[in-house]
Each structure stands twice: as structure tokens, then as C-alpha cells.
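A short write-up of the structure that comes next.
For this depiction, one protein chain was excluded, whereas all remaining protein chains were kept in their positions.
After this line comes chain A, so read on.
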């Protein structure tokens, strides 16, 4: 390998050693040298021999730089193979340098680099590591170094401990003491993280009872204990990696590193638990939890009572917040779980027989305290319930003991059977009975759920529980009937006179109790089958008949859903049958029923929620929604209900927005959408049904539903649907379908024979086509297109959506044989549309192109049929949109045609018209131009109806931007050469739609060209109320321009005209937001250069003063702001104010 001559690399060394050079140069030199060494162009031997002087000089600064350089280089060649000699020499060197305190940094970096080297590329030998440790502990005064050096020291220590534990295995007490000394009083967070880790590893190294850890635990802990609780005030954004949580966790691991810490740690933690600092309390609980797990039962037993007393204080302290209590309860749980001593009753004696707990239970069950009087009582009760249930649910034995002690008694307090019966009697008489003890009720339900927890753990072998002489199961079974009766009676408590808040508590508690009972795993459920069914029936009847009680209704629904999910969880087939029969069937059939007493939204919600419990249930829900829709279609006439359309729309909404997505995520859709779609098609076979559908307004919601259904189907399913639809059409239609394959039919062969049902059928067919995927083949494409185009020429919009989708998805698609035909037929259809639109004009002016195609006299067919002409224009727009989205060139033909119509107005205007009739407040030609303008809106905007992602449209990226930049120059020149006012207005309208729908950045780049046109459009369009939305969206584009630097420049050049238009818009009468936005724009103007805006001040301020009197508050407020900013930004305004102040 060619060596680089020293002349080339020695300057790098010199640059590094020279302290006066900038830091960037230093690191560049190291990088360069390391690269040379890595590429073998420079040997370490050469380097060291050249650096000799720098490494040994008596000048501390130069020497420290030299050693540092060597260390840095070493850390950058960690993947380069080094032989044993080199490593040993380097180790010797760096270990010896540890005693050189003036140049310590380099030695530390070098040692760390050596320690970090991997096996295989030459690494430091154990003997050297031992020497390193000795030298380090002897020579390096860690705590007197700077923070960065200390960090290096701790990195070295933790690296040695992690990777070369055998080097420190024989450590003596003195060395451990050295480590302690290094750590003592450390304050830097990052160093602390490392030092906690060091302690953790050191303590773990010596587990035996006579080892170092056992001897020195007290001393080490003394150092550690100073840091607890970790108090750390640094914010997040100060560049430190360590957070308080990290530090606290590291310290916790250090605490848990050895069980020899136990005699010191537990008292400290318990002591800090009484601290007034919330942080200290939370931390203590977390540490305690971890330590209990780690130290083990033997060591923890002696602390058990102390731990319990401290935790009790926290749990029952009224001022403890929720987080603290839950942390304490967690800790209690861990303590009970992990401290299994030889004395089984340790915790029973501690907790259950604790004087406080006994007193609390007694006070709860006493009659005087039966009704909750305050929130404090409630909190205490909840705490008590949690403690007891944690104890009970930790093992079968504890559960049995707790139940023995309290359960029967508590249930009896809630009420005996006799009580319950007499209460019912009282209820019938209308008089309220003695209040029920809520505390006892709550505790019993809590115990019940503990039983369930225990059962969940051991349900695989629960026969032993049932057979045992005394077990929780037997106790529960004995009281079960009574309890169920009681709980059921509380659910009907709603009828009684009681505070609403309290009633809510009772009811939710009772529901929880029943829910718990019903969700026991079946093998060890105390509940007999008939009681289980009774509970389900009761909840179901609440859902069906008590919907006016919203809280209870929701609780019951939730309970039923949970029961359903628990069945699925345990794969409980018997119960599933019962559940299906008693719950799912009944609730889901609500959807199908005509019962109007219950609101449909509630019925749908109930069905959906029940469905979420399992896939089977949801499939049932989907089926019944399907049935509901179908019966609504077929029977709506029989019932004569006119709200049917809305009803079906709701059903579809629920189906498509809730049920289908749920099924999609749980993978159960497969044939569902397909069968629904086919069934809908079956319904539409009947002509009378079709007729009715369109007369009742059902058609729209059915079409939307059909689109969605087809949209989610797979290709194969879609092709099945579309085949079937096509069959229906070809069998039912009176059209000569076969004739239509070759060429487009002349319109007069079909028109005007279409009846209402046929149109409805085509609409359904169209919505199927809209939802198809691009890969799904359309049967007899040519015939289909022909058929659709006939309807399109008749002005039926659904046909236009379908054709637009077809051309968007299938044009130039090599998978279909008729790709060329498709192109041709598209031309044909466009031509025909153009002619039809122009037909009316033909009667006025002699149009040269009118005679080129078929010799049909269009004017006969369409004279006076303005509506269908307008529809054809928007159909053209939709087809254009389809083409535009896929980036087809033909969209140009359409847009040019539309432009021609816009401009033809000018010609028309010059000819005296004799057959103009008013249409929608406009003359017929104006309405036509408005329609053409909105055609551009259709092409540029996004639609929910069709041609979107949901319906698998082909969308080329940036198509809007492209269309905008193609059309912009054309529009600009047309606008320039047009003189007639109406035409110009029409052009403005169309261009406005294009600008406002194009991406704003694209518009801004062309700002210099279109600004004046935009401003003029704003001025001209502001007269007509019909254009208010367009004005607003243009104004928004303008404000976007005003925010952009480039746009600002352009606006500054035309400030005069811009401001005068904006000041006009300040009093725009048709839309409040326009006025507001105009004023906001004017406010933004005040930040522009003073010299430019100064001449405009009077105009703006006058406009703002006028707006002070606006009808809307929001406008007035912006007006004040606008006036203020303009006044204060124009200094000479003071004069004006003085003139205006009344003679002082």
C-alpha cells in the first residue's frame, strides 16, 4: 500500500495541536488522519514516531493536545485490525498517562477507545484492564475534573463493568471504595445516569452474602440515598438527553440491584411516603413496588406491616389525588402477591382484621350511614372497596376468607328477600320504602367482581373450588338468589323518588353486579342457566322498551355488549346460542320492524353496539339492515309512508359508515356486500317498484348505497354484479340492444320513449358502473356506452357519471380489446354533445359545423328544451373531469368547446333574439353561460358523487395544476380580446372557478399575469348575488397571494386598483365573510412599504369607517382593527385626527 509522505499529513497533526485554530479545523484534521490510518496509507507506528515530541514534551498544553489526538484517532479506527503488540503498547501508554493529570482528557479518551474495541480486531487484554482499573482508581480524582471528563470516567467504569467483569471480580474493598468516591456528590444529570448504572452493575457482581456488596451496601446506599427522590428542574429543550424519568428509572434500578440494600431502602421509601412533596410520594410508591418484586418474600415479610400502615395512610387520605391512590393500590397488590410468607394469614390479619378497616366496614353497614351524605364518604367507600377487592382477588384462599368474613353480612344489609318483596308491594302502592344501604351494595358488588377475577385465573380447574369444604364459590352460591333479586330490584329503582345523582349510582352499581355475574367463565359460574337467561332478557327488555331512560339504556347496552364479548373470549358455545336467541335476535330485529315508537337512531345504535361483540353478531346486523332496506323498497307503498326515503338513507348510512368499516377491519365482509347488491338488483327488476322508487325520492339513497356497496367489492364480485345488472337491462329494455354495437344510435330512434322506470333502472346501473374498479370488465362495453350515451343526450345526469367513470378508468386500458373503439366512441359522443348544445343556436345563427354529422334535425327535438341542454353541458363537464383526472388530451377538446360557448354569447348578443324566455331569473343565454362556467367548477373541484378514491378513479398527480397552466394563457387572451360585457363576465366566472380550485402555490407563481384579471373579476362579479361563493373563494386566493413574498411584490405594483376593489368589497352586501376577509386583507396591506400605501390611506380609512356601522359584529371588530392599524402606520394621520376632533 502506497504510503503518504509525511509532508502531507504532518500539517494535520500540527493543526490539531495548535490550540489557537478553530474547533472545526481540529475535527477536520482528526478525520483526515483517521481516514489515512483506516485506508492503510499511514501506519500507527509512523504516526506515533512523528508525534513523539508532542506526546512527551513538558509543555502541558501541547502534550495534552498530542495525547488527545492519539486518543481521538484511536476511537475512530475501532474497526481496523490492530496486532497484539500495537494494542499492548497503546494500552501501556494510555494507562501510564492516567497519572498525568494535566493531560488526563487524552488518556481517558484513549482508554475508552481501547476498551470499546471489539473482539476480533484486536482488543485490550484482561491483565491490562486490571492494571487500568488500578491505575484509574489510584490516579484519577474524578470529582475534581470537568463535567465532560467526568462523563468519560463514568463511561470507562461502566464499560469495564459491562464488558470485562472478570477484571473486577477480584476487586477489594478499597477499590469499591474508590468507585464510591468517584460517584459521591456527582450532580451532572448525564454523569449521574452513568454512575447509577455503575452502582447497579457493581452490586450485581457480588451476589454472595459474604461478598463486597453485602459488606458495603450501607456505605454505597448512603451515597445513593441523597438522590432520592430525583429532583430535576431542567426543561426539555436544553439539549440534555436525560430526562427526570430516565434518571429516576436509573436510580430505581440501582436501588433494586441487590437485596442487601433492603434494610436501608425500605425505611427510606416508607419515610418519604409521608413527605409533603407529591413527586416524592409517587416516586416512593413506584420504587417500593419494584423493590418488593425484587427483594423477595423472605426479606419483605418483616416490613409487611409497616408497608401496609403507610399505604393505608395514603389510600384513605382524603387529600390524595387519584394518581397517587391508584399507584398505592398497585403497590398494595404487589405486596400481597409477592409476600407469600409461611404464615398464610399474614395479610388477612393485617388488612382484614385491621382496626380501621373493621371500623370502616362497620360504619358503612350501620343503618345511619346508609345514604351517602357527601363526596368524601363516596371517596372513602371507593378506597375501602378497592382495598378489600385487591385482597380478595389475589388468591383463592384470600377470596374465601374475605367472603367468609363479610359477604353474607353485607348482602343481608342490602336487603333480605322479605325486604325485597315488601318493597315491591310498597312500590305498587306508590309509597317509597326505607332507603337502601348504598355502601353495602357497593362493597358486595366489589366482592363479586373479585370472585370473578379469581375465577378467571383458575377457571381451568375450578372443580376443586366447587368441591372444597369451604370456598368462595359455596358462599357466593348460598347468597346468589337473594343477590340477583336485589340487584334486579335496583335497576327498576328509577321509578322511586330519589336524588338523580344517587339514583345513577345505585343503578350503575346494580348493572355492574349483574354484568359481573353474567361474565363469569361458564365452568365456574355460580349462575344457573335460567338465571343467566333471565339477566339477558331483562337487559334486552330495557333496550327495547325503556329507551326514554337514557342512562339506564346506555348502561344496559354496554353491559350486553360486554357479555357478548366475554362469550366470544371464552369460546362458550352453549351461552352463545342463548345469547344469540335472547339478545341478538330481538335487538337486531328492531331494525327490521316498523315500530315507530322507538327512534330509528337508537335502534340502529343498539344493533351496531351488539354487533361489535362478535363477528357473527355483526354479520347478523348487516343481514337485517339488508332486509330492512329491501322490505322498505317493496312495501313502502303498502304502508304509504312518505318518510321512507329518509328511513332508507339512515339505514344505508349506518350500513356503510359503521357496519361495513367494522366488518372490513375484522375481515368478515367477503360475500356480504355482494349479496346485498344482488338483492337490491333483484328488487329493481320490477317495473312498478322502479316507478315507485323514483316517485318517492328513494332512488337517490339507493343509488348512493349501491355505489358504496359496489365500491367495497372485489373485482370478481363486481363483475358478477355488473353482469347481473346488464342481464336485467337487456331483458327488460324495449331498446334494440343488438343494433347498438356498431355505431351510435341516432337520438330520434329512442327519444322520447323513455319512461320513468327505465330511467330509474339506468340510474341504478350507472351507480354500479361508478363504483367499479379499473380491472373489472364491463359486459358488452360498446352497448353499455351506447345505451348510456342515449340517456346522456336526453339529459340524464347519472348516465353522465357512469360514462365519465368508464372513460376515466377504461380508456387506453390494454386489458380490454376495444381500446381503440373506446377512443372512437368517445369522439363520437363528444361530437354529438357539441352538436346538441349548439342545436339551439343553430336556429339563430347558421353554424357551419352543424351539418357535418348526422342529418338529424336537432332543433326539432330540442327546441325550447333548455333544461336538458344545461344537463348535457354538465355531462360534458363530468366526462371532461374523468378525462382530466387521468390526464387525457381530449379534455382540451371539451374545454375549448366550452370556451367557444362562452364566447359565442358575443355573437348571439348582436342578433336580435325573438324567442328568449326567462329562465331562473336570467335570460336563457345567460343561464347557459353560467352553466358553462360551473362546468369548469365541476372539472376542477373534488366530488363525493363519483370519480374519487373511494370509487377507484384514476387520478394523475398535479392534474389541477396542469389544467390551470394550460388554460390560463387561453383565458387571458380571450379576456383581452372580448369587448362585450356579458361575455367578459362569463369568462371571468369560468376563469374564477379555475383559479379558486387550482392549488394556491401554482396560482401565486403566475401572479404577475393574472392579478389584474383576478382583481377585475372581483370587481365585476360582486354585483350578482349568484356569484357570492365564487367571490369569496377568489378573495381567499387573493389573501393567499398577499401572504406570499412574490405575490406581495406583484400586488405592490398594482396597489391602486387592488385597494380600490378591496374597499368596494368592504361593503359587499351578499356575504358577511367577504366583507370580513376584505378588511383582513386591508389590515395585511398596512405592513407593506410605507411610501406605497400612504397615498391610499384616506380611501381605506373611509371604507373602514363605513364598516364600523356594519350589521355584523365580526365585521365591525375587524373594521376597528383595520382603521387603527392604518391610522397608526401613517404618522401624519395625527393631523387628520385633530381636524376631526370637535372644536376643543
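The definition used in the following text is that contacts are C-beta pairs under 8 Å (C-beta built on N, C-alpha and C of every residue); 3 or more make two chains touch, one makes a residue touch a chain; residues count from 1.
As a convention for this text, contacts and distances are computed from a predicted model.
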Choices "Proteasome subunit beta", "TruB pseudouridine (psi) synthase family member 2", "MIP18 family-like domain-containing protein" or "Rab escort protein 1" - which one is the UniProt name of the chain not shown = "MIP18 family-like domain-containing protein"
Request  = Among A:302, A:362 or A:1112, choose the residue that contacts the chain missing from this document, as touch is defined above.
outcome  = A:1112
Residue numbers in chain A that touch the chain omitted from display = 1105-1106, 1108-1109, 1111-1113, 1116, 1120, 1123-1124, 1127, 1140-1144
